[in-house]
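Have a look at the structure below before the remarks.
All protein chains but one are shown at their positions in the complex.
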Amino acid sequence: MPSLSIRGLSKTFGALRAVDDFPFDAASASIHALVGENGAGKSTVARCLYGMYRPDGGEFLLDGKTVSIRSPRDAMRLGIGMVHQHFMLVPSLSVFENVVLGNEPRKGVRFARDRALDEVRELMDRYSMDIDPLAPVRTLSVGLRQRLEILKLLYRRATLLVFDEPTAVLAPEEILGLFDIFSTFRDEGKTVIFIAHNLSEVLAVSDRITVMRHGRHVATMDRAGATPDLLTRLMVGRNVPFPAAPGEDALLRSSAPVLEIRDLGLFPSSKEGVSFDVRGGEILGIAGITGNGQKELEDLLTGLSPVRHGRILLSGTDITRRPVRERRDTGMAFIPEDRLRTGLAPLAAVRDNAILGHHRETRFRSGPFVRRGAVGNFVRTLLASYGIAAAHDAIQAGTLSGGNMQRLVMARELEHSPRFLLAAQPTRGVDIGGRAAIHERLLSLRRDGGAILLISADLDEILSLSDRIAVLLGGLFTAVLPRSDASRDRIGALMLASAK
Amino acid sequence: MNRSVFREQRDLLIVILSFGISLFLGALFILLYGADPIDAYAGMLRGALGDRDALIATLARAVPIVLSTMSIAVAFNGGIWNIGAEGQLFLGAFAAAWVGIDLKFLPGYVLILLGLAAAIGVAMFWAWIPARLSLDRGINIVVLTIMLNSIAILFTTWLATGPYAGARANAGTTDRIVESMRLPHFGAFGTLNWGVFAAVAAVAAVAVMMTATVAGYEWRCCRLNPIFARYGGIDVPARKMQAMLLSGSLAGLAGALLVMGDHYRFMTTISAGYTWTGMILAMMVANAPAAGIAAAIVYAVMSSGALEMELATGVPTELVSLIVCCAVLFVTAGIAVADRLANRIRED
Partner (left out) sequence: MELVRASIRMVTPLLFTALGGAWTQQTGILNIGQEGAMLLASFFAILGNYLLGGWIAGVLCAIAASLAYNILFGLLCVTLRSNIWVVGMTMNILADDIAMILMKFFFHTKGGFRDPSIVPMPDISLPFLPEWLNGLSVAVWAAIVVLVVMLRIDRSTVFGLRLKCAGENEDALASAGVSPTRMRYVALLVNGVLVGAAGAYLSTSYLVAFVVGMSAGRGWIAVAAVIFGNGHLGWTIVGVCLFGLAQATGIELQSHGFSSHLALMLPYLLVVAVLVAKQWRLPGRERPGRSAPAQGNPRHKR
């Protein structure tokens, strides 16, 4: 049974050292957690191990023998399997076809469908998984899709199993089920590498824990020696300066709601909707497991998808059917979750990116013409005041670092003192320093009386910034709590509460 | 560190290098014909610029090519693939001819204005159909516009060989338009005419729109990232439609000028594939208006002189188009390779 050693792994993307001289040792028949913040380089390590990235340096040893992994095929041959963050499934094919893909049983040149089906059924029986092997994958729930991914590894007889952030898409009982499967694997002598950033999950299931930060190895310890505090400090590198708890200064809060949502159906098929207000000087945090309507809420508020059910009011005016431009003109601003696809045009110049949404205002426009000088001055000021490191306002936005791109989006959306700001995952992929700066900006907009809706998968961010917290599950709120009533455990429980 | 400035220079360098390599490839074909490439290229230049008449002929040739290039560039720059400019040009040309044949009782200046308006209007309509279908229904606009090209060309061919076949003309040409509608030629040779001013004005206006106006900014956003454009409050379908209509109107204008200025009649061979040429030129310079105009003029020079080259060496005029096509492919490949080398494609 395999034990894995990684020696001196390095991988750079352009100027970014994603993984830097990283060592790692996992014993056989164990569950080894690899933890670190977003962007610490965990996934990059996993992808190098699975042959999806060609490392710049370093070597892999299985049971003490150096192995060469140049492609997923090599990795599979060595018994390495990986469950990716986003699933590697072909939606229109059936379950069993997905399982056998790449190692299909054949009869001559033909695909031996019956044999494949039998083999998959047998495997499902052995691990008591109950999935219809003939169902098309697109009809499966996220939890079942993950089971299917695991089944793929088992079919390929993988003995070293890598799970890249497997819990992010799962409901609570599904997470427990997954951990049971981990334990089974350990008992069978397999090695499980569990990549995560949720410490309670890590502490619940792992035997050993390795911490990464900025692409480097920080520490490796046994479960027994680990505490949440210690791990947090190691992941972050210092004590986390939580921003001053906002909370009770109700004076700041204007009584009139800025944004009113009435029975807004998040999914096209939703029969019921969510209702809530966001007042000036208030941050309403939306917590919940990814995929429960956060993205849909974002698109509905921005105006990218049409409202099918319910109403949206801004300062008492119904804007349900208003196009994006009118929404922006009335003082709404949006920091979208997906910065590269929605928030920026990576191929366009920084300058063009910095004025979007305001490009029709008279300060940037005279008649039909763009006021080049005014735009140039504005953009230079913006870059300086938000500390965006761009060599020139004509370079392509896509060449900026992730943090700078994020700041560029923030700068554009905040510069016009919006009445309402939607901030979706505002610090995803941003380092600690950048995160603190972004939080400070959000709090300062709140002090100035802006209404903020904060959607975040990071529970700590929600807890430290929000005045009130709503928990989203299946497109509905399971609760809306004032911050004083909220605790990590309580929100966690509400996030995981099974709706049915 | 000025990476983008660097990038623009780099891309310009790639275009120039590609063009150079393509000229070299063209030289191989010339060698195949047993001619001396330097002689052939020199003959090309002489044929295009050698004397005043040649120069006038070259300029006349440049008019439809520049219009076509801008027509394609404005559409592609707005993120809408108008491959239908050829059909739009044919219909526009026929509309102008129809005005000059069936409405000849009107005074001359009315005819000229009406001819331009009819050509542009019909061409815009022919651009509007596929744009509407594509924007509203998601039908592939390239296939649609190609089909509409065939339909428009067959339809005008039917008109020119059937109901409007000229009484004393060769097959596939209509009667000449009324004299008062004809734009006078400059000089006795060549077909350069007053239409060149209309073309210059239209091209300049569109070039300014693309580079210096809010509309141009919004087109750029639509092309570079439509989701981003929508998120920024840009009405993407409306902008794309605008680009498409503008594209159609330039194609229609080209058609009208060919009828009213060059041939004084509609004929089924009225376009020497001008919009296809315009398309490869626009793609070669990535829809940049100034570079597009420059490239179109270079092309006009080459193709105008190519006839002389063909007479002297036997190398067909298609060599010019071949050189430009190769250049487009080299540019495309060159930019892809350069991007990859610069590791600009983020893997994560």
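Order of writing sets the chain letters: A and B. Residues in each chain are counted from 1.
Note that in this section contacts are C-beta pairs under 8 Å (C-beta built on N, C-alpha and C of every residue); 3 or more make two chains touch, one makes a residue touch a chain.
These figures come from a predicted structure and were not determined experimentally.
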- The chain left out of view makes contact with A, B
- Item | Selected from A:73, A:321 or A:416 as touching the chain missing from the view | A:73
- Message: Just to verify: which one of A:101, A:480 or A:493 makes contact with the chain not shown?
- Response: A:101
- Message: Which candidate, A:189, A:268 or A:482, sits in contact with the chain we can't see?
- Response: A:268
- Among A:167, A:292 or A:478, choose the residue that contacts the chain missing from this document, as touch is defined above. A:292
- Item | Positions on subunit B contacted by the hidden chain, ascending | 29, 32-33, 81, 83, 133-140, 142-144, 146-148, 150-151, 154-155, 157-158, 161-162, 237, 276, 279-280, 283, 314-316, 318-319, 321-322, 325-326, 328-329, 332-333, 336-337, 340, 348
- Mind pulling the subunit A residues that touch the left-out chain? 50, 52, 71-73, 76, 82, 84-93, 97-98, 101-104, 106, 109-111, 113, 138-142, 145, 152, 165, 168-169, 267-270, 290-293, 295, 305-306, 338, 340, 474-475
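In the analysis below, only the chains that are shown with their structure count from here on.
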- For subunit A and subunit B, what's the span in angstrom between their mean Cα positions? 47
- Message: Touching residues of subunit A toward subunit B in the complex: what are they?
- Response: 13-14, 18, 43-44, 53, 302, 304, 323-329, 334, 336, 341-349, 352, 356-357, 359-360, 365, 368-370, 372, 391-392, 394-396, 398-399
- Message: Could you list, by residue number, the parts of subunit B that touch subunit A in their complex?
- Response: 1-5, 7, 209, 212-218, 220-221, 224-225, 227-235, 343-344, 346-348
